[in-house]
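The structure appears right after this line, and notes come after that.
Omission of a single protein chain aside, the complex is shown with its protein chains in their original locations.
When the chains are written out, they are named A and B in that same order, and each has its own residue count from 1.
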Amino acid sequence: MSSKLKNAADLEAYRKRVAEKSRPSGKVVAICAGTGCCAYGALKLAPAFREELKKHGLQDKVMVRQTGCHGFCERGPLVVIQPEDTLYQRVKIQDIPEIVEKTLAGGEVIERLLYHDAGGQAYTKESEVPFYKHQMRLILAHNGHIDPTSIDDYIAVGGYAALGKVLSSMKPEQVIKMIKASGLRGRGGGGFPAGVKWESCRAAKSEDGVRYIICNGDEGDPGAFMDRSVMEGNPHSVIEGMIIGAWAIAHPGKPAGYIYVRNEYPLAVERLGIALKQARELGLLGENILGSGLNFDIKINKGGGAFVCGESTALMASIEGFVGEPRAKHIHTVESGLWNKPTNLNNVETWANVPLIIERGVEWYTSIGTGDVRDNPWGGSKGTKIFSLVGKVQNTGLVEVPMGVTLRHIIFNIGGGIIGGKRFKAVQTGGPSGGCLPESLLDMPVDFDELTKAGSMMGSGGMIVMDESTCMVDVARYFTHFLADESCGKCVSCREGLKQLSLILQRICDGQGRPQDLELMESLSETIREASLCALGQTATNPLDSTLRYFREEYIEHIEQKKCRAGVCKSLIRFRILADKCTGCMLCAKKCPQQCISGEKKKPHVIDQSKCIHCGVCRDVCNFDAVVVE
Amino acid sequence: MEASETVKFKVNGVEYTGQREQSLLDVLLELGYQVPHLCHHQAVTPYGACRLCLVEVQKGKKRRLTTSCNYPLLDGIEVFLDTEKVMRNRRTVLQLLLAQAPRAEKVRELAAEYGVTDTPFQVEDAENRCINCGLCARVCRDIVGVEAIAFSGRGLKKRMVSPYDDTAEDCIGCGACVYVCPTDCIGMKEENGIRHILRWKRKLPLKTCSVCGRPFAPTFQLNKFAEWSGRPREFFDKCQDCR
Partner (left out) sequence: MDSNRLEQIIDAHGRDSANLLAILQDIQKQENYLPRETLKELAKKLNVPLSRIYSLATFFASFSLKERGKHICTVCMGTACHVRGAPRLVDQVEREFGIKPGGTTADKKLTLETVNCVGACALGPLVILDGEYHGNMNSAKLERVLQPLKKE
């Protein structure tokens, strides 16, 4: 059992002691143990590897380590063999004996387990796989190399060095100055300069010195899982950032920390819990941290399943034990927030950037990204951003790139383009508060301000790629319904406004759109945007507005011609069996829940349209591509 | 918040001096301006639900549309009432309220004042009166101190109900909620010595005054008063007039 570290020098001595054990000179089998890979049984791989290695007598020569999320979830379970950096994807438990024998013992590479691109070319090294090659992995750098349940691993790769530097040689005001100069802007969606926020919070009056430091881990945007990956894969990076924040914002004083994690991330809650416990054991949380006089600890609060709790005032209400109803922010939360005390809230990824900036400096950090932040913290977007690239791309997963690369680079060079040879149609950024951008904007640099100008926003980093088989009216309907359901319901403009907008969009998708609906939606959208109380309502119409702006023809087609060109809206489509492709195998007829497909064996089948409910099962089961949607 | 701080502000171009206050709406109403509102009451904290009290406020270089009930009166602000932006949004909000609560007389009256007589939006419950202003719950919690009712659900499903939509067992039958409701949707009856608060399904037998024999308050309520005040129970056996 380690005893508490007394000061920064103690920490460095500890680092040297654990380095050898954590960074072995022999081979390491790094198995991704993020939620995605675990869904594919990744947790069974480590014990299986260890057993197999024993059989070959290699258990002392090869280390098996479960790591955080590698980000290439679609290809999971992922296993990387170090130091060769060999990446194996879609590893099954049956593959393990072969891997041990051929690769670990024999030094050979197993071709079929390597990543192959659409053209069939195989890549051996993780760093060369196009998905990874074009990324700049700074926040996610250690995800594949450390065991998130081991603080020793984190310290061995340099973790908590930034904290040591801050607590032993930097005054709080100096830290704030550094964060301000770095141009770090909030990664949760707001894009507010972190240093400015820290400064305001420190300056706010607190009679008893109490200030709250909160981490917003309520990543509610559907399609976004960056924060999940950081919390699961490298929880200490977030904790270190928060302790540095506590020093900068509230010392001397009584800072107290909270990490609010959404209920749907049980693994993140677990890993954070372990990390906090280990940090306390080493004295990195608690009293007189590293002999600096800083007293600080962090508590985890689980959400209850409410998207609106990602809004800062709703989140704080939830911590206080109330429903997540936002309040107007005419008095900012940095002055009066949680329990009316000065509160500094930042997103998971924002906190994880802090140790990096402290360690490597402002000049390095500002060399990455866009704009100029020397005189104006809003003047650019610095550093990297993690995006979750999902939808109709070849390579889906987490992508970390410097601010300013183009959408085209992310979607095509890293994402590998659209699957199935279909055409790119749109990319939705920023979650339900963001908008859909068309092909004509693919060369837009991705940064806070450019995205907002185009009618979308960066949001937390969700990036959903859509192709010709996505109906843009259905997308607007989906997001509007989502927000109407997740709205706290306090203010009329959001609650009733989104409800009515949802009803109109549903009618349009059902083929009952009226010519006046477009104008009605536009005027309603204005009120929802202008008159709502919080950011949920104020950004709720972005999906509608952006699709109306860039894909208006589809709305007109739905309303005037009752046509859904993407073949999605149930009431506007038909499923049909192509007689020349149908082999009469009778599979669809068997599976049809309405029993409305008829036909003799080996003869083309026919769907009875009057009974068809458009469930799509026939298309799912057909092995001959004989079922089409029109 | 330093309440004694003097502030200078303008309304529609006219200069005023005042004390730094929590609610711009209260200040405007006191100065005699007409600003529509449904979810606001001076006695309870502002909520910001109905969105009718919209104004435009210029603070420094920024000009924004905001509700006035929860906007603090700050030094140097310029307030603009009834601008085009305010009116446009106010009318849409009224249209939304008409669709939500078609039977609410107060909403109809207010809407008519602003030229809104019908609504392009879908009516789902033609009998509904409640506009989710929350005044009943806020009064019950902040003034009466009982908190017998609260919103349930969220978003489209948000409703003001007693727990489980069953008898509100904490309700003391004071009727404050009925009094403060702007759309008269709670309802209170007294029959056969029983006070019935309809929306909360609460029936409470009334105590008759030991002096004049008039039924004046629910026994349950008087028991609570005795408990909270520490006064002897007998004190509450007489009605207010006979005490």
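By our rule, a contact is a pair of C-beta atoms (placed from the backbone, for glycine too) under 8 Å apart; a residue touches a chain by one contact, two chains touch by 3 or more.
These numbers come from a predicted model, not from an experiment.
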Options A:Asp85, A:Asp117 or A:Glu264, residue touching the unrepresented chain: A:Glu264
Contact residue for the chain not shown (choose from B:Ile77, B:Ile149 or B:Ile186): B:Ile149
Sole residue of A:Cys73, A:Val473 or A:Cys491 that reaches the chain not shown, by the stated touch rule: A:Cys73
Contacting the left-out chain in the complete assembly, out of A:His145, A:Arg228 or A:Lys382: A:Arg228
Sole contact to the chain not displayed, among A:Glu219, A:Glu450, A:Glu530 or A:Glu554: A:Glu219
From A:Thr103, A:Asn216, A:Ser237 or A:Ser318, residue that would touch the chain that is not displayed: A:Ser318
Contact set of subunit B toward the excluded chain (per top definition): 137, 146-154, 162-164, 168-170
Residue numbers in subunit A that touch the chain omitted from display: 35-36, 38-40, 72-74, 76, 219-225, 228, 263-265, 301-307, 318-324, 388, 390-392, 396-397, 428, 431, 462, 464, 466, 470, 475, 478-479, 482, 485-486, 488, 591, 593, 615-617, 620-621
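To be clear about the criterion, only the chains that are shown with their structure count from here on.
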Subunit A-facing residues of subunit B, complex: 47-51, 54, 65-67, 70-72, 85, 88-89, 92-93, 96-97, 99-100, 120-122, 131-132, 134, 151, 153-158
In the complex, subunit A residues that touch subunit B: 306, 308, 323, 327-328, 330-331, 484-493, 495-500, 502-503, 516, 520, 523-524, 526-527, 530-533
